[in-house]
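The structure under discussion is supplied below as structure tokens; questions concerning it will follow.
Note that one protein chain of the assembly has been removed; the remaining protein chains are unaltered in position.
Here the chain labels run A, B and C in written order, and each chain numbers its own residues starting at 1.
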Amino acid sequence: MADEIDNTSDDPREKAPLVTGGLDYAGVTDTVCNIAERKTTLAWKIAFLIAISWLGILGACIGYLMTTGVGVWGNNQPASWGFPIVNFVFWVGIGHAGTLISAILFLFRQNWRTGINRFAEAMTIFAVICAAMFPGIHVGRPWLAYWLFPLPNQMTMWPQFRSPLLWDVFAVGTYGTVSFLFWYVGMVPDLATLRDRSTSKIKQIAYGIFALGWTGSNRHWHRFERAYLLLAALATPLVLSVHSVVSFDFATSQLPGWHTTVFPPYFVAGAVYGGFAMVLVLAIPARELFGLKDLITQRHIDNMCKIMLATGLIVVYAYADEFFTAWYSVNHYERFAFMNRVWGPYWWGWFTMTFCNAIAPQFLWFPKLRRKLWVVFTIAVLANVGMWFERFEIIVTSLTRDFLPSSWWMFKPTIIDLLMLAGSFGLFFTLFLLFCRFLPVVAMAEVKTVMPHSHAHPEEPGHRRDEHRSDYWPDEHRPDTDDDDSGYDPIAPQAVPAPA
Amino acid sequence: MPSINHHVTGIEYWRSLEQLADAPEVLDALDKEFPGYEADTIASSSRRGFLKLMGASLALAGIGLTGCRRWPEEHLAPYSSNPRGRIPGVPEQYATMWELGGVASGLLVTSYDGRPIKIEGNPTHPSSWTVKGKIGSADGFAQASLLEMYDPQRSAKVVARTKTGEKRDSTWKAFESFASKHFGEQKADGSGFAILSESSSSLSVADQKKRLLAAFPKAQWFEYEPLTRDGERDGAKTAFGRPVRPVLHLDKAAIVVTLDADLLSTHPAHVRYAADWSARRRSADPSGEKPGEMSRVYVAECGFSITGSVADERLPIDPSRIYPVAKSLAARLGVTGVTSDEHLSEMEEKWVASAAADLKQAGSAGVVAVGPAAPPHAHALGYAMNQAIGAVGNTVMLVEEQEADRPSHFQAIADLAGQITSGKITTLLIIGGNPAYDAPADLAFAKAIESVPVTVRLGLYEDETSAVCKWHLPRAHYLESWGDARSWDGTAGIVQPLILPLYGGKSAIEILAIFSGESETAGEQIVRRTWKPLLKGDDFDLEFRRVLEAGVLEGSEFPAAKVEPRAVSYPAAEPRRPGLYIRFEPDAHTYDGRFANNGWLQETPDPLTKLLWENAANFSKKDADALGVTTDDVVSISVNGATLPVAVYVLVGQPVGVIGLSLGYGRTVSGNIGNDLGFNTYLLRTSNAPYSILAAEVRKTSESHELVMTQNHHLIDSVGAAGRDKRIGEKYESGKIIHEASFAAYKANPGAALGGRTVGLQLFDPPNQFNSPHAWGMTIDLNTCIGCNACAVACQAENNIPIVGKQQCRKHREMNWIRIDRYFKGAPDDPRPEVIYQPMACQHCENAPCEQVCPVGATMHDSEGLNTMVYNRCIGTRYCSNNCPYKVRRFNYFDYHSQDPRHTGMPWNNLPDNQQMETVDKIKRMVFNPEVTVRMRGVMEKCTYCVQRIHRTATAKRAEGKDVEDGDIITACQQACPTQAIVFGNLNDADAEVTKLQKNPRAYAVLDATLDTRPRTRYLAKIRNPAATETAKEA
Amino acid sequence: MSTLLEDEEIRLTTAEETPELIAVLSEFTTVDQVITAARRLRIAGFTRWDTHSPFPLHGIDRAMGIRPTILPWLVLGGGLFGLFGALWLTWYTNAHDYPFLISGKPVWSLPANIPIIFECTILCASLTAVFGMLGLNRLPLLYNPLFKSERFRRVTNDRFFIVIDVSDPKFDLRQTPRLLRSLGAVAVEKVED
Partner (left out) sequence: MSEGTTKTRAEAATPPAPSRHLFPRWLNYLLPALALAALGGGVYVPVLFGFGASPKTLAVGYQPTQPVPYSHALHAGKLKIDCRYCHTTVEKTGFAALPATQTCMNCHARIKTESPALKPVFDSWSTGMPVTWVKVHNLAQYVYFNHSAHVTHGVGCVSCHGRVDRMDVVTQVQPLSMGWCLECHRNPELNLRPRDQITNLGWTPPAQTDAERLAYGLDLKKQYGIRDVTYLTSCYTCHR
């Protein structure tokens, strides 16, 4: 690490390089493609074996659940929702960073996103898969879950669109679809790169099919960029809406501890916080293992730490706000819900959450600590733990002690609950490892656009030298003051060098 | 074509067809009789045994939720010939009676196509009516006895055991040939022949007993019940020289003083007493029957009973203090020969002074009741006090006791054990009961039975006693057999069978007839023979039928006893000995152990401890602290050399110095449901001290035992306790969800009951009033609810609610649609905590929070205000339950109906929606109410306001062109409630009782002010009538 | 099979079927060169030609004279379809076809349905954006004569190409390759089908 270039400087006069190690285009291509092309490493094999074993356990648990009933979990009356929904909200939250990086940072022209967006997006999709699984299997009769969709039927029954759960179905479904399209569309040029580099026929066919016959035509690039921009513009409100809608599950209910208007921004901030933490958890080992230090640089990590710190502070503010609102409402049930959260039987959950989400990220204020990767990694792991406990606290403490003391009861997870939580990580890492093994983990085409020599240095008069402009910005929408055709004809005979 | 309104009888048709039959065109048509059919395709019909039993048709209705083809092929089996007057698909009701511990109560059994599916109280029987002629109540045991009848583990075979104890199946024929040989030899002598019977009030049993003793003059008849009321008999003997039975009239009682008498729950006449008691509580309202009057109840008790929990002035004391308290009270009332020389504690002194003052003032409107566990002299004092205040003849009737000359049950069984040990008994017939399990431990009765050469047992189950008898005979359930019985006041009625014996059992009278070698062994004929002299009319058949239909023989009460009090010398009370008293109590689930295999009762929480599926040792907080134990810790209790480890339950309000132990758990041979649950406290019981005994040693052990209960909020951390207290209110004060007031305050200002209630303001006019064409609503009177669980069992039976089992209850997944929330007010060590019961079922909120969150529309409102729950649409997201502020929704985490309650959560590798159809036991299905869907796994369920009853009545009324009137529709819980605390009806009807009650100044809706849920169920605030506040006010 | 087009000679392939020449392909090494070349080609009046690059080139649109795509309008249409479709769906199902009484609320109100409407709008717009882009680009097109060129494999790596179709009115088999070389192409090849 000592020999790494510190490109984390925030000095506005100096533009920090986003690609280090002196890589040119081919260097970038080699670095990234090498991961998919080289022989399977032992480390990958071991990691994959572990991940797929947990996936197998998850499958076995689901089989047991299906044949037996949702009672295999610890859910009860009053805690009708337990681990499955905690896990659902947790994973949906994790799934926020990818599209946020792709869409919002794209619109804000944060060029550093290009180093991490691909696998952050992949992470998003896999997290959404993990998330979507839980509500699907948590319903009492999963084989009838298709009733959530408005399909014409002989009963003439339709879904009930006032239910936030149905909003969830639409929000998470849309989010999963759009994220996937975003990820895949962005990957097409890179798949074409892998296709063009492959020597084996199988790979050429496989990559060839998924590359859709991409030729790098600039007429294609034009529409591609426009589509990408539109997707980013659409995904930006979407990414904010998804966790808002998920938070409506709670916010629109009347349960003390759930029924609060601060939830949508609070959840979104929490999701971004947790999502970036997860990106860091994945990126820090990945850049070591796959040799991506030149593409995922200190600066990338530094920026992510700052986002974590910012969103973490929003989360802390939301925590404080909840308590203030409860106190200020003079509503006994609200006040009790928060007293109970801190001093009730699940106090350990609250303290874990507070430590992980409110105290731990404060270390990120210090640039020195941000540069120590093990510190960042630890804080990121803690942030994920904290975010899981946040959802646990919200769901479990509110449900176990609501209005009537007669129905108060503790929630205790069963072994199946724990195995399925671990199993969902198995699913996530299985997919992620497969992605790392076979797909371009860094958006090569995008990285190349932020490399210095990707910009034309035309000697022609009138060309705008604008380093900081987005490369994707549609030029033709700018007022074209300098018409190229005015008086300069590059194909005039005098310009054509005579044949040797 | 005849008008549909004029039903044309079959005869008319027949006539016209007869004429038709000879018409030429008909004969012509008949030639091609069955066009379209080939003769050989006609298959002979197969049938199932139980279909025949059930008669027609709806065998499968209501079972399971779905099928395929769309539907699997179903068969219909009509009657061969229609039974007279029976319309398939219309439930019918039959009156009958049942006995528990030798005292009967009247029942009305609903039968659906030949299978009894619901037991209710008989509204015409004085033991069970709550609104005379309209509503009858039956307690939880009586209602749950239905499940007992269908119990697949009930004894179905005659079993013979060889001398070596080897068991083999036998037949009635084999037994009869053995009996005729064995008893034929003993005829006219019978020395060495003993009969041990459970207690019975049956006239026919008494007649058969006479006949048997005539056939075997030297035979001896013993009677034993583990939970006996012989203490009262002994007390009467002390007071009057012979036993008499006190029959109370609490509807006339302004002041009720009980000394360890649980009149409202474990007393045999508790339904009557509770109904009468409630009349004097409801009258607190300015609009009541006797407006502005309210009884005051003083309870001195050694445990914590239901009566104690609704008492206005409760005095928790240990068993040794009952007598001195009674004596002091008597002295103050001026009972002759009693001097007030007892030293009382401050609490006792206050209670006695207040009670004495009230009793004196009330005069003949007062009543003193003494419980069975009290010593005879306390009973004598009770009789004397009633005499002294003039209550006898008004609130207390003394009537003749049945079999006045029999020895007490504990004497009888000790005598029998002695005779067996000395080898005098060679043949022992045991009718019912379960003495091998429940006889006092010092008698080692199971061993004794084994030593008798010939033992015959008639029992419902092959239980502990059957296991040590040479012959076990299956007994017919009372719903399967003929018989007769008398209630506490002596009113006689007939027990009629609702179904043929499912498992080929025989009743006690039939068995006794076989033993006596009588020619008449058919139950019905025996009963008719017994009743012949009782019925006055000329036409016996008609009179008998009339009694059968009404279920009651009017005017058959026991005659009043003409007794003169004797001069009794009352000894000084013995000083209290140090140590902890053990007090044996009947169990709320199993009674004395007999209902151990009854899942409905196992899963009905104990009214006060809310324990399920097991018992525990109730400790006061003070005693538990002294011992260093708390709930779930195991202590070891030693008495007379016997030691029992038992789990502790710290019960708020348990008298200090008393360990409450309920009898009836720790069964080992009861069936799959009841085996190996709880603690067998009979092991500590001795024949000389059957009610209470001083423990030799109580020691803390290192073990712990996680007790299963439905509510534990009285055992929580300080944050939770603070939140709870705010909601239920401090002692004597209203809280947020519970409202209460003292009677004095309420009389002065009816609004006091709801003091400080806020009214929610509406932001918009509700778009729907939910009142077309009816507006269903309910009120629940917290003032009269005694938490007895009758409604919960009624709901379970009516609505096909599954039994989930102990493990599921431990996870808190019990399914009772109506739960009775029990709150204690007061510190954990408060000796006199306030108790409030709040039955909580779906509130049918107009702005129901559950509805808006269901993504598939499985729960929504109908136009009459019912919050509908459509099981077949439910996919089980459980969101509705989360959003229900009352947490009254219940979820089928597993397919509970198709699983053994002791082993839930077994995988099922088939189409999930078919699980019930393929795995629910055929016999178990017969108990289902066909008008209510049997829910499968993965769906939510909840109280429906008994929508099936609403529709059944409303449809029938509409077919007649009428609308429902008030009182036509009675929900199952309302029906069962002995105190009429629950009232249901149409809020559109201004004259309906429910409408009036919802306008009562005590009426409020739980959480409505907070959440604007607009519940259709409203509660009436509790009114307490403590002596203290009144005196304080006067002062 | 593609063939290298040398300036001096045009070597024909030995393919079994007579290949048809459809375009010439020229390789460039830097962004500057290719943009300059594109600008010149456009000014020279070429119309059926294209540039290929591993990443979108800044300024190439103007240099090549690419007209703005109609994709945004398609996306707007998709979004409006989603919006009104969802509006109609929620109204038809919950308020018209089978109105339910839910929680004492009106049978239909806009706020409760906004999340659904929003999500459907986004979903339809996004699908239109992706499939519209693919459709306008006529992708997927798995067979493309350009892939016959080994040289062209570097188009997704680090090289830039200009392809001029033979059907271009300005195309001349002799002059055009020369022009390309003069613009800085390091190699010029025939593309045959």
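Here, a contact is a pair of C-beta atoms (placed from the backbone, for glycine too) under 8 Å apart; a residue touches a chain by one contact, two chains touch by 3 or more.
Note that the structure is predicted; figures quoted are calculated from it, not measured.
Participant: Among the chains present in the display, which ones are touched by the chain that isn't there?
Facilitator: A, B, C
Participant: If the hidden chain were put back, which of B:Val947, B:Val964, B:Val983 or B:Ile1023 would touch it?
Facilitator: Checking each option in B:Val947, B:Val964, B:Val983 or B:Ile1023, the one touching the absent chain turns out to be B:Val947.
Participant: Quick one: which of B:Glu225, B:Asp358, B:Asp781 or B:Glu864 touches the chain that's been left out?
Facilitator: Among B:Glu225, B:Asp358, B:Asp781 or B:Glu864, only B:Glu864 touches the chain that is not shown.
Participant: So that we can see where the missing chain sits, which residues of chain C does it touch?
Facilitator: The missing chain touches chain C at positions 29, 98, 101, 140-143, 147-148, 150, 153-154, 157-158.
Participant: Which residues does chain B use to touch the chain missing from this display?
Facilitator: Residues touching the hidden chain, for chain B, are 1-5, 7-8, 10, 13-14, 17, 20-21, 25-26, 29-30, 33-37, 39, 41-47, 51-52, 56-58, 60-67, 69-71, 73-82, 87-90, 772-773, 860-864, 866, 868, 870-873, 931-933, 944, 947-948, 951, 955-956, 958-959.
Participant: Residue-wise, where is chain A in contact with the chain that is not depicted?
Facilitator: So the residues of chain A touching the missing chain come out as 17, 22-27, 29-30, 151-157, 196-197, 199, 201, 204-205, 208, 213, 452-453.
Basically, only the chains that are shown with their structure count from here on.
Participant: If you tally the C-beta contacts, which comes out ahead, B-C or A-B?
Facilitator: Most contacts of the two pairs: A-B.
Participant: Roughly how many whole angstrom separate the Cα centroids of chain A and chain C?
Facilitator: Taking the average C-alpha coordinate of chain A and of chain C, the gap between them is 28 Å.
Participant: Counting only Cα atoms for the centres, state how far chain B is from chain C in Å.
Facilitator: Distance between chain centres, rounded to whole Å: 80 Å.
Participant: Counting in whole Å, what is the centre-to-centre distance of chain A and chain B, each centre being its mean C-alpha position?
Facilitator: Centre-to-centre distance between chain A and chain B: 59 Å.
Participant: Mind pulling the residue numbers of chain C that touch at least two other chains?
Facilitator: 100, 102-103, 105, in rising order.
Participant: Could you list the positions in chain A whose residues touch two or more of the other chains?
Facilitator: Where chain A meets two or more other chains at a single residue, that happens at 157-160, 162, 164, 166.
Participant: Write out the stretch or stretches of chain B touching chain C in their complex.
Facilitator: Answer in residue numbers: 766-768, 770, 846-852, 857, 860-863, 1014.
Participant: Contact residues on chain B for chain A in the complex?
Facilitator: Against chain A, the touching part of chain B is residues 711-713, 716-720, 722-724, 726-728, 736-737, 808, 811-814, 819, 821-823, 838, 840, 849, 852-857, 860, 873-879, 881-883, 885-887, 889-895, 904-909, 912-913, 937-940, 1006-1007, 1010-1011.
Participant: Given the complex with chain A, which residues does chain C contribute to the contact?
Facilitator: Touch residues, chain C against chain A: 7, 30-32, 35-36, 38-41, 43-44, 50-64, 66-69, 71-72, 75, 79, 89-90, 93-94, 97-98, 100, 102-103, 105, 112-113, 115-116, 118-120, 122-123, 125-127, 129-130, 132-134, 136-137, 139-144, 146-147, 152-158, 161, 178-179, 182.
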